[in-house]
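I am attaching a structure below and will ask some questions about it afterwards.
The complex appears here minus one protein chain, its other protein chains still in place.
== subunit A ==
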Amino acid sequence: MGYASDCRSSVLGHGEKDLIREVKRISKSGWLLGIALCCSVILPLRAQEVVSEVQVIVSDSINLDELSAAQLRRIFTMRQRQWPSGEPIKVYVLPNQDPLHQHFTKSQLSMFPYQLERLWNKLVYSGLSERPLEVYSQDQMLKAIGATPGAIGYLSKEIVLEGRGVKKLSVVKGDSHD
């Protein structure tokens, strides 16, 4: 991953030089060059993170094998607090800045991380509900979900789940109303 990241930075570095040459050719105006330089600094910062695919996991106590995308969104936005069995749902997340959290939020919940953060803030600071429990690494996530009945979270696809008290949950795109 480090090598891939270095290669990507290097390619983006050439891209910046090309962009500057192109901008100089099109216009000699200083302000346009300034805007282009800003973009060339900001945009690569956004593009450098490489994250692996994500899998949704639950504790072995959950008697489900799949969940609709809409239900997953209800759970992570803390609007569904119990499993169909009546067992309370314990939601675990990685910190907001973690690339896997950002990838999970965008790819599985179809939201941007800042929207999710704002929604949790509304719940916490108006007493409507509680925010998810935060863990600081995938290893902590795996241990916490394995040890907590009713827990749900997410991990990279490469993480092996066997013998850890957790299982993968398939997320069905669309929703239960379709």
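Just so it is clear, a residue touches a chain if its C-beta (ideal position, glycine included) is under 8 Å from a C-beta of that chain, and two chains touch if they have at least 3 such contacts; residues count from 1.
Everything below uses one rule, namely that contacts and distances are computed from a predicted model.
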Chain left out of the displayed complex - its UniProt protein name, from "Carbon-monoxide dehydrogenase medium subunit", "TonB-dependent receptor", "GTPase" or "ABC transporter substrate-binding protein": "TonB-dependent receptor"
Given A:Q80, A:Q138 or A:S156, the one touching the chain that is not displayed: A:Q80
Footprint left on subunit A by the chain that the document does not show: 42, 45-46, 70-71, 74, 79-82, 84, 86, 88, 95-97, 106, 110-112, 114-115, 118, 121-122, 124-130, 175-178
